[in-house]
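Removed from the display is one protein chain of the complex; every other protein chain stays in position.
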Amino acid sequence: MNWELMWDSVPTLLGGVPVTLELVGLALLFGALVAFGTALLRLSGNPVAERLMAAYVFVFRGTPLLVQIFLIYYGLGQFEAVRSTFLWTFLREPFWCAILALTLNTGAYTSEILRGAILSVPQGQIEAARACGMSRTLLFRRIVMPVAIRQMLPAYGNEVILMVKASSLASTITLLEITGIARKIIAQTFAVFEIFIVAGSIYLLLNFIASRLIRYAEWRMTPYLRARG
Amino acid sequence: MKKIVAALALGAIVAAVGGIAEAKDWKKIRIATEGAYAPWNATDPSGKLVGFEPDLAMALCKKMNAQCEVVAQDWDGMIPALQQGKYDAIMAAMSITDEREKVITFAGPYGSEPSMFGTMKSSPLTKVNFGAERVDLSKDDPAGKAAIEKLAEALKGKTVGVQTSTIQANFMEKYLPKVTVRTYDKLDNAGIDLAAGRVDAIYGDRSAVDAIIKSDAGKDMTLVAPAFSRGVLGKGVGVGMRKADADLKELFNKAIAEANSDGTITKLSTQHFGYDISIK
Partner (left out) sequence: MFELLSFGPNGWGGQLLAGAAMTVAVSLSSFLLGLVFGSAGAAAKLSHNIVLNGIAEVYTTVVRGVPELLVIYLLFFGGGSMAMALGRVFGYDGYVELNAFTIGVLSVGLISGAYSTEVIRGAVQAVHFGQIEAARACGMSRWLILRRILVPQTMRYALPGLGNVWQLTLKDTALISVTALAEIMRVAHVAAGSTRQPFLFYTTAAVLYLVLTTVSTAAFERAERHANRGVRRA
């Protein structure tokens, strides 16, 4: 066990944290938007939209993220048709391909969580709101969404952790986030065990911080569930 | 209940562990190769490992009176897995370099090739006159230095794709540090990205780059710039082994010398590369 090497590699590996955080942050942000749209479309009552979104969720939840990443990066780049569009400025870069894959992936899972949460809002509350004469948008904004968001927080927290872990797969398309840098160091030092232990510890730390933040968010959002006095 | 479950769990782990390795009399040798570096080694559609090195391995083992098994291993895990004992030797177009000799030992070399760049025919790189056809990096010659400078100039602001943990990656780091380098798990994937325009050039062993160019997807690609050899690019391709297995190294060295003198290497090399890569 080469402790010195492990110690020396820490600053280099920490250099990958910004990229990891960017990947996770952007993927969660865009993924939330995608999830929102998808969940709404699936609950809209329009059969075509529902079918389409169900297919999207089915494909992205039923295939491994690794396949999705490779399909988007290598697969799409194969076609001249794709390369001649303006999309190529983004798809050319492994960073944006990774963001696209992560976004679509988390979008599918989050949309299911959101859909379940929306469906779990007690029917009585919706009836009462309608009886008060609330419009559909107002009903959604003031009654359904607040309840749904609080309901989905634990499951969404899980999704955030999964995203942090999923970001490590971006290393397979040459991105230098934590895992990518770890593999680069290993290529020079051949010390697989030591470097991956350090990298794993960094991820554990990130996940620990993430889960604390989520628990704090849960605590802030649900004062009515806290014990009184 | 807990004890039963704990025992079951432990039993499952121990039961999953495979058999004992053979005693070290070198009657059975496991040799690892990548399987994704034609024409040195490749995987055919039925999953079999084919190419120059699997064939050479069989020939060498016949000379050593040993039974050989050729297994596939991803390139970036080659040396660590050897040290773990997953196999006994590496024949995967691995060049003998000082850096690698720190951790493992080599028999041979059994072949040697220069490294060349590959790029699209439409690239401005093809129009540059580098002034030298071959550059030997172990010699301190001005023509070589000038060629490298022209290369640095031509590649300024561009991206080059190499395979991780290769002599070419080290070359880029040492001589062209200002050029953006993207490292891939397989050179094939770098080739895919060259065709897609994500990298402006790829850098690898001459035959491997050539194999990519000769394939369907490579019809718009061409070899470019001088052929570099020696120096940071190593002293030729050898059989990698654990440092503790000095006796195996002896066996391999003897077999390679025999294969060289009786023309086996030349024959196999002409068959797979079209030219002779053996060391005379």
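By written order: A and B. Residues from 1 in each chain.
Just so it is clear, contacts are C-beta pairs under 8 Å (C-beta built on N, C-alpha and C of every residue); 3 or more make two chains touch, one makes a residue touch a chain.
Everything numeric in this text was worked out from a predicted model, so none of it was measured.
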Contacts of the hidden chain among displayed chains: A, B
Touching the absent chain when the full complex is considered, from B:Ala147, B:Ala195 or B:Val237: B:Ala195
Listed residues A:Asn2, A:Ser44 or A:Thr63, member touching the removed chain: A:Thr63
Absent-chain contact - pick from A:Leu21, A:Leu40, A:Ile197 or A:Ala217: A:Ile197
Chain B residues that touch the omitted chain in the full complex: 1-2, 5-6, 8-9, 12-14, 16-21, 35-36, 38, 42-43, 45-47, 71-74, 77, 80-81, 84-86, 186, 188-189, 191-192, 195, 215-218
Chain A residues that touch the omitted chain in the full complex: 58-59, 61-68, 70-71, 74-79, 161, 164-169, 171, 179, 182, 192-193, 196-197, 199-200, 203-204, 207-208
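Here is the rule we use: only the chains that are shown with their structure count from here on.
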List of chain A residues in touch with chain B within their complex: 74, 77-78, 83, 92, 94, 172, 174, 183-184, 186-188, 190, 192
Touch list for chain B against partner chain A, complex: 76-77, 79-80, 83, 99, 103, 164-165, 169, 182-185, 189, 192-193, 195-198
